[in-house]
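Report on the following structure.
With one protein chain held back, the other chains of the complex are shown just where they sit.
Now for subunit A:
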Amino acid sequence: MDDSLSYPPIDPTNFDLIIVGTGLPESVLAAAASAAGKTVLHLDPNSFYGSHFSSLPLSDLTSFLHSQSSSHHSPPPSSSSSSADHIAVDLSSRPMYSDLDISSHSPEPLQHSRTFNLDLAGPRVLFCADSAVDLMLKSGASQYMEFKSVDANFVCDGDGKLSSVPDSRSAIFSDTTLGLAVKTRLGIFFKLVDGHLKAAVVGSDGGDESCDESGRISDEDLESPFVDFLNKLRLPPKIKSTILYAIAMADYDQDNMEVCKDFLKTKDGINRLALYHSSVGRFSNALGALIYPIYGQGELPQAFCRRAAVKGCLYVLRMPVNALLMDKDSGSYKGVKVASGQELFSHQIILGPSFIVPSPLLKSSPDILQAKLKDFGLQDFRGKVARGICITKSSLKRDVSTFLAVYPPKSLYPEQVASIRVLQIGSSLAVCPSGMYVLYLSTLCDDAIQGKKSLHAAVNAIFSVPISGTPENSNTDESENAEVKPTLLWSALYIQEMATCSFDSIFSTPMPDGNLNYNDLLDATKKLFHMMFPHHEFFPETAFTDPEDDGGFDQSPSDDSLNS
């Protein structure tokens, strides 16, 4: 349909909540508020759902990245009086992407542009035991989606080779490359972790704090770095690296105090091990710990938006918001002005992460608000994530089409400060034409130069990149490597800003973070909801009632609801 704004006026014009942008946090908030009985208007300037969390056809992806990279479209904020009791303050946006670098070595991917569903915020997966999966089941969003399991996990060892990440204890013990002494030490490690987790469950049930004797790991150990705990148990470097970076998914070099920004405490390390462990086998038809949605990650925001719509949320795509309406007396925002000129009112407004909220004439002190944010654990954290999308026609690992590979810090080059994660998705997940593969790369970085250096190192390690003039580029220097490197057909590398939740008289939702799953984002989203609606439950149990349950559609929330 044409993009001209030939919409009828939006009716009604007063809402309990107006949300601009349909990224995952915004969509979850729309569904949660609608389920709590609030009237919600959900707007998006784009013609598609998902904002920075969407999955798009190839050419749409590049034009979205381009449109969000330049800063020329941000006019300085100005305000104009639009009525007696409020003024319209122009809303501007900031670029969320930079250093966009698109290389096309073959016309083929572009010719099939619409067959692609490329994730803007890849690589991303769900752990079967993730809180995101629980939230989808609880809210009913899961009924609109199907998942497939990620076939395998790999970690790059010191020699640049990818080796399998064992997904169970038995897999470790049947691993012939490990010596008996190592297996014994691993056995002790697992026994400690197991005992601790069991004791923690008993402790929380009975409220008995005196169970330290019964297997709990000491508080001192729990608060100390996980890497020290692993060292104490004398686990060899390879095992240590696998646990830290390919199971607990640590980002920065845990052995280097100076560059590490996210020291993983033993407590958190153990929780992540537990998440991984309980993910394996949660769904009878998911083989490993990780799953990926058919048609891409952009299905998630769409599923939550449909959930919201079913509960009465009003949806208007292709509707830019030009200004915020500020009450002249109180100085607080009370609505939005959309591109059609219509004014819509709500005392609660949520904006997507790329909008700059013009500072209003605040009556309440910003310090108080910042303190309130801190109370909720929502602190601003500035950083960047370097992302890459690569398309190829042969799998990086023979016999598996969908897998995750982690390149721990320093595994590709000495100055590599953070893990680089690579997710390959095959056409069975309906994200690319049959016979092609999409590889998503990401790594945290301080600046674009560092981020790009990491991405290039990974791309060069994974692919043979055709150089113009010399089409046949043989990598003779790695002749001992039996696997032939896949040829890169197309790639997009970019640097994404990492805005978190913020509250500056109006709530702003976070950008996709650098994690592999959605847990931190959804935790922040839930906190935002409770700040706005302190007296409402975040998706009450009754929120999802199967409409006219005629049997037929098998939707058991406990297990086996993962369709093939």
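One rule holds for everything that comes next: a residue touches a chain if its C-beta (ideal position, glycine included) is under 8 Å from a C-beta of that chain, and two chains touch if they have at least 3 such contacts; residues count from 1.
Everything that follows uses one rule, which is that contacts and distances are computed from a predicted model.
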| item | value |
| --- | --- |
| Chain not displayed: protein name in its UniProt record ("BHLH domain-containing protein", "3-methyl-2-oxobutanoate dehydrogenase (2-methylpropanoyl-transferring)", "DNA-directed RNA polymerases I and III subunit RPAC1" or "Ras-related protein Rab7") | "Ras-related protein Rab7" |
| Touching residue (missing chain; options A:144, A:190, A:263 or A:345) | A:144 |
| Sole residue of A:172, A:317 or A:498 that reaches the chain not shown, by the stated touch rule | A:317 |
| Hidden partner chain, touching residue among A:174, A:285, A:394 or A:428 | A:285 |
| Sole contact to the chain not displayed, among A:86, A:306, A:384 or A:526 | A:306 |
| Residues belonging to subunit A that touch the chain removed from view | 1, 7, 10, 48-49, 114, 144, 284-285, 295, 299, 302-303, 305-306, 309-312, 314-319, 547-548, 550, 552-553, 560, 563-564 |
